[in-house]
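The structure under discussion appears below in the form of structure tokens.
Omission of a single protein chain aside, the complex is shown with its protein chains in their original locations.
Now for subunit A:
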Amino acid sequence: MFWLLFYSFFKSLVGKDVVVELKNDLSICGTLHSVDQYLNIKLTDISVTDPEKYPHMLSVKNCFIRGSVVRYVQLPADEVDTQLLQDAARKEAMQQKQ
């Protein structure tokens, strides 16, 4: 069974602007539209952070990103309660141990 903590966390961020950095070094900025249990991400209204270097996605407005290729998801600091997240993660880890 997948760890649902981060799935729930991302669900709470739907509608926010994020930057997803992929494992092929491409960075895509967009609005988080949806996420699933595999942490696949759908972004709408995307723009590549360096369009000169990466003109490949110029005609793409919405995209689906496979969870396995995500390196980082950059979030606005004021959208995340890090203390809450840390406590929740600790609790999940404890439960998984038992």
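Just so it is clear, contacts are C-beta pairs under 8 Å (C-beta built on N, C-alpha and C of every residue); 3 or more make two chains touch, one makes a residue touch a chain; residues count from 1.
Here, contacts and distances are computed from a predicted model.
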Omitted chain (choose from "Calcium and integrin binding family member 3", "U6 snRNA-associated Sm-like protein LSm8", "RSH4A protein" or "MTMR9 protein") - UniProt protein name: "U6 snRNA-associated Sm-like protein LSm8"
Positions on subunit A contacted by the hidden chain, ascending: 22-26, 28, 34, 36-37, 40, 42, 46, 53-66, 68-69
